[in-house]
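Below is one structure, written out as structure tokens; the observations come after it.
Left out: one protein chain. Kept in place: all the others.
Letters A, B and C mark the chains as written, and numbering starts fresh at 1 in each.
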Amino acid sequence: MVDHILSILIFFPVVAALFGVIVHKDSIRAYGIAVSVIEFALSLWLWFAFDGQSSGMQFMESIPLIPAFGINYTLGVDGISVFIIILSTFVTLIGIASLGEIKNLKNMIITLLVLQMTMSGVFAALDAIIFYVFWELSLVPMLYIIGAWGGPLRIYASIKFFLYTFAGSLVMLVGMLFMAYFYNQATGEWSFAILDWYRLILPENLQLWLFVAFFLGFAIKVPMFPFHTWLPYAHGQAPTIGSVILAAILLKMGTYAFIRFSLPLFPDASVFFMYPIAVIAIIMVIYTAMVAYGQKDIKQVIAYSSISHMGIIIIGTFALNVEGISGSVFLMLGHGVVAGALFFLVGVIYDRRHTKIMSEFGGLAHSMPRYATIFGVMMMASVGMPLTINFVGEFLSLLGFFKQSQILTLLAGVGIIVGAIYMLTAYKKLFFGEITNEENRNLPDINKRELVALIPLTFLAIWLGVYPKPVLDPINTSVESIVQLMHDKAQTAEAKRRIPSPLSQMTIPVSSIEEAH
Amino acid sequence: MEKYLYIALFAPLVSSLFSALFTATPKKTFTGIIASLLIFSAFVSSSILLTHILGGGEPIHVEMMTWMATGDLYIPFGFVVDEISVTMMMVVTLVSTVVHIYSIGYMDHDKGFNRFFSYLSAFVFSMMILVMSDNYAGLFIGWEGVGLCSWLLIGFWFHKESATWAANEAFIMNRIADLGMLVGLFLIYWNTGTLQYEGSFAAFAHLDTTTLSWIGIFLFIGAMGKSAQFPLHTWLADAMEGPTPVSALIHAATMVTAGVYLVVRSNELYSLIPHVGLFIASLGAFVAIFAASMALVNRDMKRVIAYSTLSQLGYMFAAAGLGAYWVALFHLMAHAFFKALLFLGAGNVMHAMHDELDPFKMGGLKKVMKWTYIMMTFASVALAGLFPLAGFFSKDTILEAAFAEHHFVIYSVLLFTAGLTAFYSFRLTALIFEGEERYKLFGIHPHEAYKYMLVAMSPLLILAIIAGAFRTTFFGMVEEILGAMEYHIHSHVTLWIMTIGTQVFVILAIMYAYKKYNNAKITVPDGTSAMENSFMYKLLLNQYYIPYAYEKYIVVPYREMSEVFWTHVDLKIVDASVDGIAGIIYNTGDRTSAMQSGNLSTMLKWMVAGLLGMLSLAVVFGLAVRYSDEILAILSGLGV
Amino acid sequence: MMEIGLNHYLILSTILFAIGLVGVMRRKNLLLLFFATEILLNSVNIAFAAISHYYGDLTGQMFAFFVIAIAASEVAVGLGLLIVWYKRHGNIDLDSLASMKG
Partner (left out) sequence: MFEAIAFYLFAFLTIAMFYIVVTTSQALYALSALAAGMIFISAFFFILNADFLGAIQIIVYTGAVMALYAFGMMFFDTTREVKEKKGNKFIIVGMSALAAALVVAIFAAPMLSTNIVALYPSSADIGNTQEVGMVLFTKYLIPFELAAVMLLVAMVAGIVLAGKKMDNSITLEDDTNEKVLS
């Protein structure tokens, strides 16, 4: 069974969702929780059976689908994807467990289970076509969640979300097809397997074009500036659970895909585009942080803060060394936990007051002390306090990129300042001061159902901040092999220099700060 | 010995978590007592460690577990107890024990009693990590941790707008500096391959001066934020919004000295780059006089003491920058004792005066608050640096060091500042304790603080008096690690003249302060006197208008820019262009749907038009293929 | 000029097709529109037959053959529909058929 655990992880929820259709609506909550608990347990088993010392793909499965074109149903995980899968099952579990009283609960749970399938599928797929199928499929449940349970602008938001990301991924699909075509030209065989593509060394000018094609798909998903505007709408209109999953998992597809596709396939192009992308990422970090500061709606603040953090992840990814990429993978997890928790927290007050405008609140720390505490912990995690999960990722990402450019890292580091500014200001507006609005005086503090979601997230945020080793080690192993692959494949001297081989012993370069520029 | 290290480190954490259990419940005195006991145990452990080190024992170095390890980076939770950190541990645990006990009384009537102890102990824990860590990353944990606790404690009374504002200001200002520190860390890692003190210090010797200078500068930027050096100093005065024990512990004795600690800890770095050291010393001297000048006129008791702290931090940086690391550390220690005492005394006064902070509204309090009067006077004398109190030994050594290093400008600035220090300290004591009982006008009935609070303060009093006696012992201890040298002025005559001259100058300043402020004519200023309308007075009272400038030229533009970014750039440009593209497609559909009139012959006409178009394309492409060579020739001729 | 080649037939076919196109576009009466489509089909048939002849391959004729079959079916069904329409609306005017308006 362990050989097919990935398939089981992918298809168990969707089968369960089909059976969910016939479950009576009074017992659907228990059913949903049971299914997601099993799914989460399966993913934990995956972690248990995972060999952290091995850098290759594990639990590989392969079934030919269209042999004539080399399209196979190929799955496998390495240290990079395994934790994102576990995070996705975890978030789905607590998401379902903490669902409030909403209309059409049954449909919601079925939708979430289908969404779970697509999330596991994207991160486990090792065949470009399978990857693409799950990538696009994931849009549908999210479209449905936003469009059916969203706020007043939900139709606009969901259509925008769908079309925008869809348009980007079509360009990506063209890139994939061309990649397969090139593979065919080079070897005489067709293959869409990512691992086969890794073995190709593409000419540099071709890499540049393909990189751009893939980049469009990924950048819209991440979302990178200036393709980010769908995100605030989607978050602003989505129900709590939708925002949580969107922020925690779906956005990670973009950054994950950068590491899975762009870097190892196009090492020279990655080096070529490193500075432009870093500049975009820095704009993301600072600009969206400033926009977040200007928001009046707390959920929008967190939505923009997500973009800002995604900028740091991109910076780490394009550090092109082990420190940076490990950091960015870890930050994906960290941001998943923290942003997920923050959206949950916003959902808590939205459930009570049905507004998210910050000026409606103030002094909540008086009436909801426990809520204020958890929010405070998560806020500190979000601004990257050491010993919380985000710090590890941000530190490593910035540390990695520092090797590539010191000035740009300094600019990206401004993110920790502006991040603190909007977060603290928002916190102050919500929680500090006297209670000005009488409606807030008797708000009930956080209840058990909400604690079910928030306590594990808080625990994770601190545990992985203090002791990231169990997660960071497997990530490190896999990232080292990817960086080594990039180093070996790099053709230009510039790329060879920029992508250090992790296997060679680190020498202490004696260089001045001017030389590096 | 490791056992004691762990006790010293984790007792505060246990204390914090224990108190945290009761945050949701009403005040329970035992949380305060247990927290104090736990902190006291940390103090005892530190003392044991101190005797170990004093007895010539090897520094204790433990590595608890791995924190981050990826690529070539390896950061453990490692802790070291050597001469520097044990000094800091002693200062931290001692002052925090005193403050904990004192707070039981001070926070007696506060709703958030339990919460307060939780935060306070968490602060001690962070501070212990900061001083005990054996690598820069661990130091950074503590660095940010104390920042967080400072935020929590400044904003402890979160219902007050000013408190939360000050808390956020402190946090954000510190963040700015932390970025510099982080960059310093990155530079160290990529140039030496490690963040451990030992490894990186060893590698510094092989680096060129430019790199080292950059490392030194960026680390110092970090220190500037934490130690509130110009231009990041404004938060410290605003931080006085927090409860007074917090000001004593965090914003006088421990956290703000973390910057000095960092420079002292990195002495092997800074001794390689004396020009950066000189810059640090100059900035320190500047801040010393700059802050002292603001303290001269301020009418808020706590702010005066805060500026005095700032000024003393300037002294420490001046010493550290000149390479006299042990002097800086010694002054840090002595300063912690008398400044904490001063703050706690101020806390007593505040309590007695029902949170009134204006010393002009006090006066004559020595009759009702005898012990507080004695303690604050001693603390002020120590601060002013009169023989034989602690301040004399530490501050005088700084002056000697500046003189011996032939930095006479720094020396004279510091000397002048010593006079200012004496003046403002005694202006404060005179206004508070001497003269008419002006408070009666406001209907306040002051009373002395609880006995045990006074008892708790007494160790600080004793230390403020006698700490100078440890100078030689201290020197002997840190000599090796800080490469310390005694500063000897070549001729004894010069030394004596200098010392006595300084003393006389300080005494004159004290006398002037007493003469000016200890008389019956003092009234609450109402903004009419000539002095209050003078330019200098206004300038100083408004802190050189720096906070206004920050507000006007940084905070407000930032806020407005954020608004513009959101409402104009994000919504009107970025998003509108996306919607514009979608709109073009929609409109195309709308317009062209007229073609779909439903009338067959119209549609047929369009069909034929399409056919025509495609046929034309076929012809064009056919021609293009036929004449491709010629076309290419023409295009290349055009330079395409 | 006197030697009749494939091009002659193709050009003839084209001319007939153009005439058919004119008819298709300008006719308003559905019945006459049908006539025009017959012209289109026939013009193509000529081309098929000619190509078949000049290439010496019967496939072209086969196509023409099937075209005729389709034309016959089309007429049968088309006329049936036309009659139904006429019964309902009393005319077979093109302008009255606009329910496909987009």
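In the analysis below, a residue touches a chain if its C-beta (ideal position, glycine included) is under 8 Å from a C-beta of that chain, and two chains touch if they have at least 3 such contacts.
Since this is a predicted model, take the numbers as computed values, not measurements.
One chain is not depicted; across the entire complex it touches B, C. When the missing chain is restored to the complex, the residue among B:24, B:524, B:611 or B:631 that touches it is B:611. One chain is missing from the display, and on chain C it is touched by residues 1-12, 14-23, 25-29, 31-32, 34-36, 38-39, 42, 45-46, 49-50, 52-56, 58, 61-62, 64-66, 68-77, 79-84, 86-88, 92, 94-95.
Along chain B, the points of touch with the absent chain fall at residues 601, 605, 608-609, 611-612, 615-616, 618-619, 622, 626.
Convention: only the chains that are shown with their structure count from here on.
Comparing chain pairs B-C and A-B by the number of C-beta pairs in contact, the larger count belongs to A-B. Centre to centre, using the average C-alpha position, chain B and chain C are separated by 91 Å.
Between the Cα centres of chain A and chain B there is a gap of 35 Å.
Chain C makes touch with chain B in their complex at residues 21, 24-28, 33, 94-95, 97-102. Chain contact summary for the complex, chain B toward chain C: residues 593, 595-601, 604-605, 608.
By the touch criterion given at the top, residues 23-24, 65-73, 137, 140-141, 144-145, 148, 151, 155, 158-159, 161, 164-165, 168, 171-172, 175-176, 178-179, 182-183, 185-187, 189-193, 203, 206-208, 210-211, 214, 558-559, 561-563, 565-567, 569-570, 574-575, 577-578, 582 of chain B touch chain A in their complex.
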